[in-house]
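One structure below.
A single protein chain has been omitted from the complex, and every remaining protein chain is retained in its original position.
The block that comes next holds chain A.
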Amino acid sequence: MQVKQYEQFNETSYQTKLDNGLTVTLLPKAGFHKTYAVFTTNYGSIDNTFVPAGETEMRRFPDGIAHFLEHKMFEKADHDAFQTFGKYGASANAFTSFTRTSYLFSATQHLRENLETLLDFVQDPYFTPATVEKEKGIIGQEIEMYNDDPSWRLYFGMIGNLYPNHPLQYDIAGTTESIAKITADDLYAAYRTFYHPENMTLFVVGKLDPDEVLDWVTKNQAAKTFDTFQPIERKIPATATDGHDIMPYRMIDMPVNRAKSIIGVKGLAPIEAGPAALKYRAGVNVLLELLFGDTSKNYLRLYDEGIIDDTFGYDFELQNGFNFVTFSGETNQPEKFDAAIIAVLENWSQAVEGQEDLLAMVKKEMIGRCVFMANSLEAIANRFDQRLFGNTTLFDEPATIASLTLDDVKTIAQQLLTSQAISEYQIRPTSKH
């Protein structure tokens, strides 16, 4: 086991790779009552075209299959995994993102039983045509629910603008039409390809003894046999590095009370995985704080002019293979909102040049936020993304933030904030009846 001490935080992480390829990370938290465990596969909604394990040709699968598989993992021939967790008092859940599927539980008791339940239910697929059909009704309702959510529509509208030829644009759950095509055989093909331990990580944090937990997990895994891992071939379409495929503007009508606007900036340059990615994320977040954070002059000016209000927010999404920034808010004047945000982006140097003092303050704020997150087992576990950030954890972030210079931030701004990477999407209220 690799042991890493974070003295400033008074925390220690333990990491190892098992014989079957599974990476296990353990992080005990003194004083906590709960243990939180996440079992993650590097397989998400964008992985809809791949060479299935044991085959040789690329195949296109229906959109929403990774999420559908996540739902179906819980159901077994004679029981439901939720019931097993229930028996041991755990609260279980799962979620699918663009690039990952995670299964998790949190529990204050029966840690061993719950850990074994997690590993066993994810490593024992059971799909039949009948159970697959039944799930279509539930997921259909989930899709409908998101269809009525203006914030969700706004976000995916922007992704559609930025990635018109890329599976990112499809809703993670797929569509009613696409999931109608999913079969039990499809689920098995996806399962065999992506759920090999070599493509998965287990992260356990909270009340735990690392030696004991590692022993349980090792024994559980050693008792199972897996096929030899076949390196995964996924087909993710390349997107234009000059941004010419980006749709600059779209809008839709919805029955909302107030217009919503979103500005997107697509990261055109690929980001190298590992510590460089961690530094890049921190750098972009610092840049965004300097431009639009509540400590910035821009924020106060736009707020006092009534262009933005408390609904304004921004977000940087960095995942394996893509990254983009979004700025969104509700507004009575979407054109004015868009113009004001884009003006700040195009004149970024005004808010960055010579701002050493503000940079120092923003860094202080971001380092403090890492201390906040150290209270949350969920935050510690969910920030771990081995494929993207290597074996770094939350506790590596303060040093990364501290190392950022104004020149680093300027380099990032020059590369990221180019006019051809910017796009607008709006939701306008349907005329009132």
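Here is the rule we use: a residue touches a chain if its C-beta (ideal position, glycine included) is under 8 Å from a C-beta of that chain, and two chains touch if they have at least 3 such contacts; residues count from 1.
The definition used in the following text is that contacts and distances are computed from a predicted model.
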Protein that the absent chain corresponds to, by UniProt name, given "EF-P 5-aminopentanol modification-associated protein YfmF", "SoxAX cytochrome complex subunit A", "Putative ABC transport system permease protein" or "(2Fe-2S)-binding protein": "EF-P 5-aminopentanol modification-associated protein YfmF"
From A:A90, A:I246, A:L318 or A:L388, residue that would touch the chain that is not displayed: A:A90
Sole contact to the chain not displayed, among A:V24, A:A37, A:A107 or A:I246: A:A107
Residue of A:R60, A:K181, A:K219 or A:K364 in touch with the missing chain, whole complex considered: A:K364
Absent chain, residues of chain A that touch it: 8-10, 30-34, 80, 82-83, 86-92, 106-109, 134-138, 141-142, 144-145, 147-150, 206, 255-258, 293-297, 299-300, 303-304, 306, 309-311, 330, 361-362, 364-369, 371-372, 374-375, 377, 430, 433
